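First the structure, then my questions, so here it is.
Removed from the display is one protein chain of the complex; every other protein chain stays in position.
Letters A and B mark the chains as written, and numbering starts fresh at 1 in each.
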Amino acid sequence: MAGPHGRNLRWWALGSAALMAAALSLVFFYAPNDADQGFIQKIFYVHVPMAIVALGGFVAAGVMAIKHLRTGDRVWDLRSYVTIHISIILGVGVLITGSIWARASWGKWWVWEEPVLVSFLIVFLLYCVYYPLRFSIEDPGRQGRYSSVFAVVAGAFVPLNFMAVRLAESYTHPRVLSQTGGSLPGEQRLTFIVAIVAMTALFVTLVKLEITAKSAAMRIKRLRARMERAAEERESALVAG
Amino acid sequence: MPALPLDEAGRYVAGAYGVFVTLILVYVAIMGAKLQRIDNDLAELERLAGED
Partner (left out) sequence: MIRAALAILRKDLRLELRTGESAPAMVLFSLIVFVLFHFGLDRDTLEGDLASGVLWVTILLAAVLGVNRLFASEREGAAIDGVLMAPIDRTAFFLAKAAALFLYLVALELVALPAFAFLLLSPSLTGALPELLAIVLLADIGLAAVGALVAALAVETRTRELIVPLMLLPLLVPVVIAAAAATEPLFSGSQAPDDLGTWLGVLSLYDSVFVLVSIAVFDFLLED
């Protein structure tokens, strides 16, 4: 395993930084204040892109898990694991910023009327079980396989769950303030799209960063094992001869 | 609910973006710790290699 992940890392990092800077400038200098919500609506540009990218990450991890199961190549397991890991970290951010938005818009720290937020909570709780499942299986081959099965099942679950929660909310609470990109005026929509692109680039950068670090640590461990074995063999040759 | 006045709204927005920035910085810190460990392990390997 040469260094396939670290190769383009610096470009991804630079690109993400540039895109983030562009997105932030658009958010605070270009997009007009929302007519109903005022300045608070700016939270929307960080909260929703994080949610979309995190959910996309979960589904992508499911696809990577399918590749792992079909090819048996451990690289896909590594990619799937790290993607879920970064998505969960983003997920914490989604829940906290969602709560802040709820407090600023509705006065309470949590609202059940927002189907994206509610369905995200359920998905988040599910994926948190990935770690205890993974680390309670000792055999490494089995660990990878079972984790991939979980990632596939959970990935299939994400869209189903979103649909079910949305249906439930549409019966009890008419959709009031969730603007998930459908009916935004032009400047807001452009800002929103740039924010999503920036968040995606950041996500890919973080995943590559983590994979590079992990694979470097693994290679060092293997190298050390090899060198220790070589040192032992030399010692026993000395003793014997 | 009517829109909050700007200074109050500003605090919420700052809080939200602050959470985002903090998350990334925490991740950078974790990465820093990992790199530190890799660095130490490499030093150990260099020592092992130097001994023969």
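Following the convention adopted for this analysis, contacts are C-beta pairs under 8 Å (C-beta built on N, C-alpha and C of every residue); 3 or more make two chains touch, one makes a residue touch a chain.
Predicted model, so just to flag it, every value in this text is computed and none were measured.
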| item | value |
| --- | --- |
| Visible chains that the absent chain touches, using the contact criterion stated earlier | A |
| Option touching the unshown chain, where A:Leu9, A:Leu24 or A:Ala164 are the choices | A:Ala164 |
| Sole residue of A:Ala17, A:Val92 or A:Leu126 that reaches the chain not shown, by the stated touch rule | A:Leu126 |
| Residue touching the undisplayed chain, where the options are A:Lys67, A:Arg145 or A:Arg189 | A:Arg145 |
| Residues in subunit A touching the chain absent from view | 69, 122-123, 125-126, 128-129, 132-133, 136-137, 139, 142, 145-146, 148-150, 152-154, 156-157, 160-161, 163-165, 167-168, 171 |
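We adopt the following convention: only the chains that are shown with their structure count from here on.
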| item | value |
| --- | --- |
| Subunit B-facing residues of subunit A, complex | 34, 36-40, 42-43, 46-47, 50, 89-90, 92-93, 96-97, 100-101, 103-107, 202, 206, 209-210, 213, 216-217, 220-221, 223-224, 227-228, 231, 234 |
| Residues on subunit B engaged by subunit A in the complex (per definition of touch) | 1, 3-4, 6, 9-10, 12-13, 15-17, 19-20, 23-24, 27, 31, 34-35, 37-38, 41-42, 44-45, 48-49, 51-52 |
